[in-house]
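One structure, as structure tokens, below. Some questions next.
Here the complex is missing a single protein chain, while all its other protein chains stay put.
Naming follows writing order (A, B, C and D), and every chain is counted from residue 1.
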Amino acid sequence: MINEVPIILFVPIVAGILAWVLDVKGVRELIGLAGAVIPVAYLIKVYPTVADGKSITYALTLGSFNMSFTLNTMTWYFAIIGAVLGLTMALGMVSTAKSGYNWLFALMSFTAVLGVFTAQDFVSFFLFWELMTFASFMMVLKYNRHASLKYFILSVIGAYAMLLGIALVYARTGALDFATISQVFAKDAQLTGLSGMGYHATLTFSRTDMILLFTFFLTAFGVKAGAFPLHVWAPDAYSETDQSYTTFFSGVLSKAGVYGIFYVLLMMMGAKLYFSLGTFHGHPLFLYIIAWIGAITVVVASFLAVLQEDLRKLLAYSSVGQVGYILLAIGTGTALGFSGALFHVLSHAIFKGLFWLVTAAVILRTGKTRFEDFGGLAEKMPITFAMGLVAVLSLAGIPPMAGFASKWLIYEAAIQAHMPLVAGAIFLGSALAFAYVVRFLYSLWFGQRPSDLDDVKEAPAPLLVGMGILGILNIVFGIAPGLVVEYINKLFRKPVITGNYYKMITPNGTYNALSVTLVLIAGIVIAGLLYVYGARARKVPVTDTYQSGNPVTEEYNLSIRRNFYRPLAEALDFWLKYSWDRFYERLGQLSEDFADVLRKSVYNGNVQSYSWYLAIVLLILALWGVL
Amino acid sequence: MNGQYASLLIAIPLISAFFVPVIKAASKKAVMPFLVLVTAAQTAAAAWVFNEVYTTGKPIIVMAGAWRPPVGINLYIGHFAALFVFIVAAVSFLLSIYNFKTIKIEPIDKYAMLFLLLMLGATGMIATGDIFNLFVFMEITSITAYALTAYNKTGEAAEASMKYMILGGIGSSFFLIGIAIVYGSLGTLNMAQIAQLAGSMNATAAQAGLALLIFGLAVEAELFPLNAWAPDAYQAAPHPVTVMFSAFVVKAGLYAAARLLYIMQSVGSWHSVLKLVVIMATLTVLVAEFSALRQRNVKRMIAYSSISQVGFIALALALGTQAGVDAGVFHMVNHAIVKALLFIAVGYVAVELGGAEMENFRGLGRRMPITAFSITIGSLAVIGIPMFNVFWSKLRIILATVDVGYTWAAALVLIASVVEAVYYLRLLHVIWFEGSGERITESAALGAIMLLLVALVIVIGVYPDYVWNLAQKAGADIFNVAQYIKNVPLMGVGA
Amino acid sequence: MNFDVRLVLEVIGMLLYATFMGFIFMGIERKAMARIQRRVGPPIYQPIIDTLKLLGKKESISHGFIYDFGPIFALGASITALLFLPLANFQLFSSNADLIVVAYLLEVPMLGIMLGAMSSGNPYSALGVQRGLLTMVAMQLPYGLAIIAIVQHFGTFKLGEIVALQQVHGWSILVPALLLAMIVFDIVFQAMIGLEPFDIITAPAEISMGPMLEYGGKQAAILFTQHAVQLFAETAFFAILFLGGASNLLELLIKQIAVLFIAIFVASIYPRFTIDQAAKFFWKWPTIIGIIAVLLTV
Amino acid sequence: MIEISAYYFGAIALIMIGLYAVLVKKNLLKMLVGLSIMETGVNLLLISIGYINGKSAPILSEGIGPKQAVDPIPQALVLTAIVIGVATTAMALSAAIILYEKYGTLNIEEIRRLRG
Partner (left out) sequence: MVSILKRSLAIITILIIGYWLAVAMSHVPFGQDKMLVGQYYLNHVKDQTGAINAVTAIVVNYRGFDTLGEVTVLFIASTGVGALLWKRKRERTARVPGSVVLTTGTRFLFPFIVLFGAYIFIHGHLTPGGGFPGGATIATGFLLLYMAFTVYEIPHKGFEVTEGLVGMSYVAVGLIGLLIGSYFLYDWIWQTWHVGTVGKLFSGGFIPIIYILIGLKVGTELSGIIDNMLKEGVSGND
């Protein structure tokens, strides 16, 4: 039976393969774009169904594994985020992708992500998970071997950890589909709860099992989400690829990890984990761990983002940090926190997607990536700049933007959950976010323009369309966060956050986006009146500035392009000495050396040694037989 | 045709091998085409047998000389054997075409004979139902392998061959001791009857016998640390021979080991033996993958990878569960296809560019696109990327392994798999994104072969059900010993 | 939202009052500083005069749209922040936004100033921007902790409720934990209103007023106005959080001036930190005190 | 201590002597000789399994009925095993010839081009 689900799932990859096989300029773009539009269209088409709480399922059997994919309230939410980002990615790639290769793997990861989001059993989940890793890896491999390998190794470690977890679940329950497994976990959780009260029951999963499972799955999802300390792949991988693709890569792929944590760790085995692992200061221990991982991720990644000298790296670290917010929100363990997390999934996707599209446009037009090479592009690419500004406002959490709405929820959730230090991390993180987006603004758009950027043109139309979509979404969801919140409430089947389209009311707080917007506009109008009242302004070039009386020539570089945040680095010099990245590199180096030693000493080429190996095995057999 | 015609599987290669000197006397050029013909015939016969076994669902018992087992030797062409005999034949057929391009060293007629006999040996090992006959076929296989390893007649080749011979010699001697113990205790050599009577053996003797049998086969099956010969032999052997080693020679050894393991399962210390094999298999995977990591010679690298995959298979087979055996068989099939693909492609590169050193692979994507593409698909499949066949079998193996409780083994082999991914991906980067060179015209026939295998990899990857069903049946064939005993028409001698 | 004439009038009145008082605060600041330094100092209304003068300038320069938009945006945002505070008996829009929103809104003007400063292309401005942001980064952690302590203590984010609770149970600073929070907040406050030892952002003698450097004429006037509004809002914020809010404007004004004087005294005692010193400082004592405060209120 | 027949003992001793040669001797040919000795030992072991006290060779000419003969199977097996041994040795020796040609030595520690 063919329904919407397989179409949504498989159209992108088919389109990708077609685009790759044909590989004719013009045709492949059309096919690719079609492959990205169709899922969005179909997802919108099924919205009424899923909004009603019904679900659409597609099942198939592959390798005698029963696989099923479902679009329901939960999965649709993630799927639509993925699909919209995918669409904008495709729009971007029309301009930036130079070969069918990019289309193939970009669209392959599109399919894979949708597969991960809709899968209802561990096999298809794992399958698409691997496919997603692989496709994104191939996108990076083309640009940078080292980065891609780092990404792949960590991802594969994660995936294999997940595989172990899956195998463990399978070994205990004999099932691979989510429904059955959830039931088993739920029942087991009850029993565990009872046994805590002195009632003895045989448990399907022991405490050790749960610790193992938690570790396995957390590793798996943590890698993909880029959680500390498994984040080291992200900055390199996000930056070393087609930047249009990064829209999707950072906007959606990292959400797969979040989705996994949300779905598997929380919804599936949350109760069981809670009973098995116990609590810490009243918080379920496992959530507490997740929250702290999130908090540390936020802080570390944001600090590093501030200190970057490369545009892509900055955004990459920022992505890592933003995903930290989501983890942190999940870790609060309250419905409010989950809502915040889900909302932030959406808003991070749209503002970070927008950021990357802007970056793609800038890099496409200038061919540069380092801050020191940029400057004054606002005049040359005004629309792109405007979109960049929207993204900046949203990321920095300036009120009437989507980014603020979700962040606000996370603040409220974290503080209400009585996780003050974690909440403190958010404050720090958002200040840092402020700092790094300003860096983005200053270095790219303002200041003196290097002369070689004088003939830069505005971004190509498809990219602008893509940016436009995301920009509008940022504003719409910012002013009317209720649109999202209402949907999220459906997920919980109860109103977690009340209010209307414009107003969000949590138990202890309120935020009326519309009134803030209106007041802000009013304020700006008042200020504008003041401005208009004043005398006319005369436009002067950027270089015509106060320089303590020194005349400056055109060639003289007035912008601070390098080491903008040097003082911060100085303040942090103690901490910057340590780097997980270097730690992993060294670990990798060590294992390679180990491999060398092993290889050279085991396979030493002397057949007599080899005979000894045989003799030793015989000896072991003999000892075992005799003793 | 009645089932006894399955004996053609033995007869065809044998009579053809004997025919080669006659042909050579007539025309030396005819030898290679003759090889194609014979392997095609063998493939046809194997296909017929395969079809027969899988449609009737009953194994074919070939009774030589009309003697019913255990008096006579029987071939037991069950689901597994039918499947693998077909794979052996088909791979050989592809290789017989590959030979044209890769075998330039004289004497080609001898090569052709050995080639056929290697195929024969593997076929026999897989098909036989008699433990001593297994030894004979094992020796046919390994002696042919010794000869073929040294065929290039370079110092390296002779060295590799010599290592193989010494280790193989020790292994086969101890295997024979195992046979002696088993025969001395039971008075029969027929596997089905051994399975029937195994429980009655003296525990100590049975333990030693089983251990020695497995030890002997483990040398052939490349389990660490008995596999030290393997990388050398893989590297030094002519390219088609390497393909054969990896695609089915080692599989025959594995199968034999698994078969013996399971028919002896009523032996008291069976579980400890299984555990031992699991440990060895895990070590095999680990050591081989780490050894491959910094390898500069691609052929050797893939050889290590092949060994590690064999470790995977051995692990699965030694789990002692139906699921494990099924997964192992599935992996055998997949591995045969993938490694055939990889070795064919790498060998072709080595022939065209004068060696399998990593440097020669720089810019291969531009120089030999089809070959490079094949290597790419093969590598990705081995790593376990979804939509390629190995993914499914690896998944099955891990599920089965953890199911039995060997989580540590699963974890270790997965770590090794990470290492595997690293070196394959490095290779891919070298192929596609480094260096460049002028385009080389690729042979159409070889291109077709490689693309055929690529297609298989992808088809199985996308639709694994068919092969998985085959593997399940074949796995049941190995695992279900009671059925095995029932299938063999034992006459009531002594029992 | 229904059009509410009374609300509109309140808003307009409050804006005028706040702007005026803000200028006066600025004047007080200069005057008090001068007195402490044994100077005469300008009259208290001097800022108003300054601003009017700037506004009356015949010509001003512009470096582009963003250069002009920055100050406007900043002023707009300051006004917004102000209007969401419950100022004494005037609730204004405060029921529509809570503590977190206001805390954020109070930072938004910074972005406007930065935008304008950056687009001016003057390296001193850029340095000012950098310093401003780093100060913000540095102070945000203790600032956040102080706010968290408040929220945890009162169990609500709504400013109105916080004020109401203080009126019932006494001022925040009477609670030991919140006293600590207040200390932290007060340190941060120095940075918020840009006074020593954290006047790194403008640092007149070093980087010639930093972000404001390029501005003259009406843009400067707007920025002055913005500063006035911001000063008023921030002092009010302080009063609301820790000093029990106010039931009428006079009470509020007294508390605001008290806050202001504390700030002035602190500012006149301590010399300016360098930026990395500031960061290290903020991450040491205020943070530790803040952590103690939040842990006490959990 | 275990009871073990002298024939078995002899056979096992031969096998072990062969193994010792393989493990210790540096000369390739000596190792091959060791292998051969092992094979011989195994063959001896195999054939001694078939022996039955007081019975004669399994050639059923006059006076020897089915009850008077020893087990014929091990003998048949050994026949095969011997041939296989010969074949292995022949192969090994020709490989050794090549090795000597190419390396100029039969010292096993110098024949180590393939390693790692």
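Following the convention adopted for this analysis, contacts are C-beta pairs under 8 Å (C-beta built on N, C-alpha and C of every residue); 3 or more make two chains touch, one makes a residue touch a chain.
All figures in this text were calculated on a predicted structure; none of them were measured in a lab.
Asker: Indicate each shown chain that the hidden chain touches within the full complex.
Answerer: When the entire complex is considered, the left-out chain reaches A, B, D.
Asker: Among B:Gln42, B:Asn99 or B:Ser185, which residue is in contact with the omitted chain in the full complex?
Answerer: Of these options, the touching residue for the absent chain is B:Ser185.
Asker: Return the single residue from B:Val31, B:Met113 or B:Val267 that touches the missing chain.
Answerer: B:Met113
Asker: Among B:Val85, B:Ala150, B:Leu276 or B:Ala400, which one is in touch with the chain left out?
Answerer: Final answer for the missing-chain contact: B:Ala150.
Asker: Extract the touching residues of chain B with respect to the undisplayed chain.
Answerer: Here the touching residues of chain B are 2, 4-5, 7-8, 10-11, 14-15, 17-22, 24-25, 62-67, 70-73, 75, 106-107, 110-111, 113-114, 117, 120, 124, 128, 130, 132-133, 136-137, 139-140, 143-144, 146-147, 150-151, 153, 158, 177, 180-181, 184-190, 202, 204-205, 207-209, 493-495.
Asker: Where does chain D touch the missing chain, residue by residue?
Answerer: 2-5, 7-9, 12-13, 15-16, 19-20, 23-24, 45, 48-53, 57-61, 66-67, 69, 71-73, 75-77, 79-80, 82-84, 86-88, 90-91, 93-95, 97-98
Asker: List every residue of chain A that touches the chain not included in the displayed model.
Answerer: 615-616, 618-619, 621-623, 625-626
Operating definition for what follows: only the chains that are shown with their structure count from here on.
Asker: Taking each chain's centre as the mean of its CA atoms, which one is most distant from chain D?
Answerer: Checked the centroid distances; the maximum from chain D is C.
Asker: Which chain pair shares more contacting C-beta pairs: A-B, or A-C?
Answerer: More contacting C-beta pairs are found at A-C.
Asker: Taking each chain's centre as its mean C-alpha position, how far apart are chain C and chain D in Å?
Answerer: The mean C-alpha positions of chain C and chain D differ by 97 Å.
Asker: Between chain A and chain C, what is the gap in Å from one C-alpha centre to the other?
Answerer: Each chain's C-alpha centroid was found; their separation is 35 Å.
Asker: State, to the nearest whole Å, the distance from the C-alpha centre of chain A to the C-alpha centre of chain D.
Answerer: For chain A versus chain D, the centre distance works out to 66 Å.
Asker: Of all the residues in chain A, which ones touch at least 2 other chains?
Answerer: 599, 603, 605, 607, 611
Asker: Touching at least two other chains at once: which residues of chain C meet that condition?
Answerer: Within chain C, no residue touches at least two other chains.
Asker: Pull out all the chain pairs that touch, please.
Answerer: By the stated definition, chains touch in these pairs: A-B, A-C, A-D, B-D.
Asker: Which residues of chain D touch chain B in their complex?
Answerer: Going through chain D, the ones touching chain B are 15, 18-19, 22, 28, 31-32, 35, 38-39, 41-42, 45-46, 49, 71, 73-74, 77, 80-81, 84, 87-88, 91-92, 94-96, 98-99, 102-103, 111-114, 116.
Asker: Show me the residue ranges of chain D that touch chain A in the complex, using the header's touch definition.
Answerer: Those in contact with chain A are residues 19, 22-23, 26, 31, 108-109, 111-116.
Asker: In their complex, what parts of chain A are in touch with chain C?
Answerer: Residues 306, 376, 378-379, 393, 396-399, 404, 408, 411-412, 415, 418, 420-421, 423-424, 426-428, 430-432, 434-435, 438, 441-442, 445-448, 503, 506, 508-512, 514-516, 518-528, 530-531, 533-548, 558-560, 564-565, 567-568, 570-572 of chain A touch chain C in their complex.
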